[in-house]
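Below are the structure tokens for one structure; questions will follow.
For this view, one protein chain was removed and the others were kept in their places.
In this document, chain identifiers A, B and C correspond to the written order of the chains, with residue numbering beginning at 1 in each.
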Amino acid sequence: MSAAASTAKPAAARRAKSALRRVLSEPLGLLGSLLVLLAVLGAGFAGFLAPDPIAMAPIDRFLAPSMDHLLGTDNLGRDLFARVLYGGRIALVVSLGATAASLLLGVAAGLVAGYGPPWLDNLLLLIFDALKSFPTVMLALALVTLLGPSEWAVVLVVIVANAPSYARMARTQTMSLRHAQFVEAERSLGAGAGRIIASHILPNIVGPILIVASMDIPVVIAIEAGMSFLGLGVRPPTPSWGTILESGFEYIQDSPWAVIAGGLPIIITTLGFTFLGEALRDTFDPKLATGPR
Amino acid sequence: MSAPALAIEHLSVEYATAAGPLHALRDVGIEVAAGEIVGLVGESGCGKSTLIQAILRLLAPNAKITAGRMALAGVDLIGLDPEAMRKLRGDRMSVVFQDPMTALNPVLTIGRQMVDIQYRRREPRAQKRRRAIEMLKRVHIPDPESRFDQYPHEFSGGMRQRIAIAMALMAEPVLFIADEPTTALDATLEVATIELLKALQREIGCAILFVSHHLGVVAELCDRVNVMYAGEVVESGPVRPVFQRPQHPYTQRLLACDPARVHERTRHLPTIPGDLPDLVALPPGCVFADRCPKVFEPCRRAPPPAVKTAELEALRCYLGQPAS
Amino acid sequence: MNPLLAVENLVVRFPVGSAIGHYFKGEPRSIDAVAGVSLTMEPGETLAVVGESGSGKTTLARAIAGLIPVQEGAVRFEGRPVANLGAAARKALHRQIAMIFQDPVGSLSPRFSVRGLLAEPFRIHGLAARDLDAEVTRLLGLVGLPPAIAERHPHQLSGGQARRVGVARAIALSPKLVIADEPTAGLDVSVQGEVLNLLNELRERLGLSMLIITHNLSILRHIADRMAIMYLGRFVEAGETTAIFAGPRHPYSLALLSANPEPDPDARPRRIALEGEVPSLLARPAGCEFHGRCPFVQARCRQEAPALTAGPDGRLVACHFPLEPAAN
Partner (left out) sequence: MLTYAAKRSGLALAVVMVVMALLFVMIYLIPGDPARVALGPRASQALIDELRSRMGLDKPVWVQIVDFYRSVLTGNLGNDVLSGESVLTIITGQMPYTLDLIFGSMFWSILVGIPLGCLSAMRRGSLVDQVTAVLSVSVIAVPAFVIAVYLLLIFAIGLQWFPAIGAGDDPLDRAYHLVLPSIALGLGWVGYIARMLRASILEVQGENHVRTARAFGLPEGKIVFDYVLRIAILPTLTVLGIGIGQLLSSAVFAEIVFARPGIGKLVYDAIVTRNYPIVTGTVLVTTLFFVLVNLVADLMIAWLDPRVRRSLHR
């Protein structure tokens, strides 16, 4: 490991720590981090905090929140608090996993389109545009029609919905950097396309795309919850915020508790990630900051 | 003798930065008489742009004028309320900036923009249009009638700069500020633009403050020149003494470095070693002391005052001054 | 013995406009940024190519460096063809021909430290086994930069420092030819002198030949043995630098030389003012392409394009009525 690598590590760590401090110093950033922490802990320790989410007790249905049922019970008498916590797992795992996958696929495709020959660029652009032309729900409906509802269907829908926009962003930035002088300088030194893409273009374009992806997490959570709400995502009895909300909607005339229990975590988590994403962008891209800069 | 077009005395400007106040301009004195062309020369970081923004009162939010007086044809600029100041801009005082490619609004025709800036005149549009086309002719824009309704991207860089000059001089201002107008142009275009400016100035008679880091252009165009270094005017006076018999060591080195001036081929062109001083933690003595080949004892103690000499209006250097 | 570099009526063509624009409105399908250029360079020599924006000088430099494809003519380095090479051959060539780019800071990869930038040539050509830190320190010394600068990133460097890092990177693998595209652009006058001194010093110490691309005539006197003046993709005049400065023969050369005012109010320049602006490559004028702007234009200039012919003293001029020495 040459000296460069060793000195780079502490510098990168220092930069990350100071960035974290700056994020937390902002009111939005702090609030966002707390909400996200709440969601993550809830999902993580679901097992300890709440009883069995699937145990049914029809006689106890539509109970209001009380000490033993913190959020009340649904139409089958199941404990809503437990279902919300377990639902958190699905929401976070699917959204973070799917976002990571769509980032990976999107940026890779974008790099190839941006740096590759024009015909490949046009072909990939066509595919990106075609995929993006499907309204998300219609996409979900079409896919679920054939593959049947499941978490994997949700992941696939998220990838097909988000990857094209990351790909487009990566492509546009790669195209602009392709003719930048430092890239041409590397070519004049004899660097091959692989090296140029990996160590010269990727590090310079990944930053803004990561920030956009972090701001897309709430959208992905909404997709998971939405598909489950339509019965296209998570199969009952597995708890998902979407299915809880749907059951609440179905019996909305009888009791509001399931609607509240299903909607609240979605709001908390999406707001949390959005505020966190905003704070991240403010620290890394102050130009667009909202506060008085 | 009418009041000078521009009179600046003891002007100081500071920027509030994380590391403390940055003294961008310190005790700057510049005068531009009516109908005169005055040059402002200095390398990057000498405060030229800050000075122009201060004159236009368009300083950045974190900048403030901490001292000094500024008057445009006798009207005090510092005390003026923002609305009155806005009325001055584009009427009594106008400006042309460096980069012609981005100076004009890309989605409005040049005609529309030239009529818009005449908003103060209570005249029918047709008359404003005629005045604009007339002005375009005077800056040698071919076939102005038809090109009047074209967009900036349909003109070359050279033409866009001439259009910007036409816009600035159309209001026949008292003071015309040219902020490095020819730096982005090719040499032959630069020279043609200088000739154009000289002709227009004779016709219109406005005073010009010409900012540039190209010494040859200033020598040819200006009557008097101010040499700036790190936020101070180190030497100012008529063009001949300053360029032919410079007194301040910085001006001497600056002229010596200009490759155009050195005729015989040499492998050791003169340079100015060292870096610009830190304008937050100012050195106690003269700002040029660390890089000055003629530095001596008083230079490190206190910044030299601006002194009038036989040929120069101001010289900020202890050399040749009676031992104080 | 083969000359170091030989270029024979090189043509570099760029597609422009759209197929639809072409068929319906008859817009041309392509422009010749370089329209037939020939030159040779001997080892250790420094040649300058001068021209205004749009003259094609940068395209010529990139074609010689093998960075862009060539449509007609040939470029040979030490007898071996340069243009349109396979990947491996082109990579080997890049060890021989190095290039310094116009924007001092913009030509350095933003995420890399100076150490990483200077080690890059060794890593690309599989020479990472060498003690890179020693190489980096040696290169920094060669260009007069303190070792402490190695940890800094491009945006933390001044224009002059960034330019020196660019030079150090270019000479890292001891190339035979260095091409410098506007080496003094964007630098203050005092810093320009430093860069020129550095280039001159390296030329002596390492026996480099250099191709300088610039529009700034005043720096040429101090660095270039021979120079060529380019207009709309072609040479209009070429020869010894000092000779051309003393007596330009092509009207455009005279206009360029006189368009460089000296910082002396009494230096009355005997200047010829050019009409209009550089014509677009899409609508190349007939006959001598400079006739639209030339103050000495005559009937013949409008019909017949003058060839680049050698005068008795070897000076090349492309003009029917070259200026006599007495005329200037």
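In the analysis below, a residue touches a chain if its C-beta (ideal position, glycine included) is under 8 Å from a C-beta of that chain, and two chains touch if they have at least 3 such contacts.
Note that the structure is predicted; figures quoted are calculated from it, not measured.
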Among A:Leu141, A:Met175 or A:Val212, single out the residue that touches the unshown chain. A:Leu141
Of B:Asn62, B:Thr102 or B:Gln127, the residue in touch with the unshown chain: B:Thr102
Which residue of A:Ala98, A:Leu245 or A:Leu280 touches the chain not shown here: A:Leu245
Please identify, in ascending order, the residues of subunit A that touch the omitted chain? 28, 126-127, 129-139, 141-147, 218, 221-222, 225-226, 229-232, 245, 248-249, 252-253, 256, 259-260, 262-263, 266-267, 270-271, 273-275, 278, 287-288, 290-293
Contact footprint on subunit B, counting only the chain that is left out: 56, 58, 86-91, 94-95, 97, 99, 102-109, 116-117, 119, 150-151, 153-154, 164, 167
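Please note the rule applied: only the chains that are shown with their structure count from here on.
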Compute the centre of every chain as the mean of its C-alpha atoms, then state which one is farthest from the centre of subunit C. A
Two chains share more C-beta contact pairs than any other pair here; which two are they? B-C
Between subunit B and subunit C, what distance separates the C-alpha centroids? Give it in angstrom. 32
How many Å are there between the centre of subunit A and the centre of subunit B, using C-alpha atoms for each centre? 53
Residue list for subunit B, restricted to those that touch at least two other chains: none
Which subunit A residues sit where two or more other chains touch them? none
Show which residues of subunit B lie in contact with subunit C when the two form their complex. 43-44, 142, 156, 158-159, 186-192, 194-195, 213, 215-220, 239-240, 243-244, 253-255, 257-263, 265-272, 275
Could you list, by residue number, the parts of subunit A that touch subunit C in their complex? 2-4, 7-8, 180-182, 184-192, 195, 199-200, 203-204
In the complex formed with subunit A, which residues of subunit C make contact? 62, 65, 67, 87, 90-92, 94-95, 97-99, 101-103, 106-111, 113, 115-116, 119-121, 124-125, 132-133, 151, 166, 169
